[in-house]
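All protein chains of the complex are present and in place, except for one that has been dropped.
Showing chain A:
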Amino acid sequence: MEFKLEAHRIVSISLGKIYSARGQRGGLKLHKNLLVSLVLRSARQVYLSEPGCPPEPPPAACGPPEEPPPSPPPPPPQDEAGPRLPGAACQGPRPRRCCCGCCCCCASAGGEVNREAARPDCAAASAAAAPPPPHCPRKRSAAERGQAGSPVKKPRREAEEPPPPPPPPQGEQEDMETGNVASLISIFGSSFSGLLSKEPKGRRRPPLDGGEAAAATPAEAASEPGQICCDEPVLRTLNPWSTAIVAF
């Protein structure tokens, strides 16, 4: 439990750093943001791994170049899908956990309400506090699929389904901002892909300046707290933070 709390704390701190990095003078520091995203990934993994579930090795993108990169299709071994939709790998009801941060909108979507209500630690408390992230319906479908077949392959494919990362602006292939947003895409996996499909065009376009990057970052950051805020004590402490992020 201590590890989970520490991991959660590290995730919060990391998100804060990514968020505040957009405003700093001199532009995004690629090196620092890469390191922060690596820490975020590790902490997120630890946080989401439960007792009884095998601990997941570092995600493919973090591994040596020989490992298959995350984007191309070949279905990876069970472990590696972890970071994509970590909950799915563990238990049946687990996939819904990913939705429970946004179960508010799941509730509004109707069909899922009963299933969500069955999980006491994922209740309306979060629904009341956090405004609905728009990507929820997408996540719900991931959860459904996660339940149905091999929970591993489907989420990964689902991650590949969304449109490719937004094209660089005005043919500028080397936009640092794009690169970093794309890194964040890989971090947040399917939740972010859901985000992409639901966001209005204006937001999806890669940010030309730090201001627009902010629009993407808090929104995708919101998916993170959404995913992990299932434990109630943690939930209560986290909500003001996630609310603030989303509100911004």
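Basically, a contact is a pair of C-beta atoms (placed from the backbone, for glycine too) under 8 Å apart; a residue touches a chain by one contact, two chains touch by 3 or more; residues count from 1.
Following the convention adopted for this analysis, contacts and distances are computed from a predicted model.
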(message) Missing chain, UniProt name, options "TBC1 domain family member 7", "Exosome complex component RRP46", "Cytochrome c oxidase subunit 2" or "Serine/threonine-protein phosphatase 2A 55 kDa regulatory subunit B": which is it?
(response) "Serine/threonine-protein phosphatase 2A 55 kDa regulatory subunit B"
(request) For chain A, enumerate the residues touching the unshown chain of the complex. (result) 6-7, 9-10, 13, 17, 25-27, 29-32, 34-35, 38-39, 42-43, 46, 61-63, 65, 69-71, 165, 170, 172, 174-180, 182-183, 185-186, 208-210
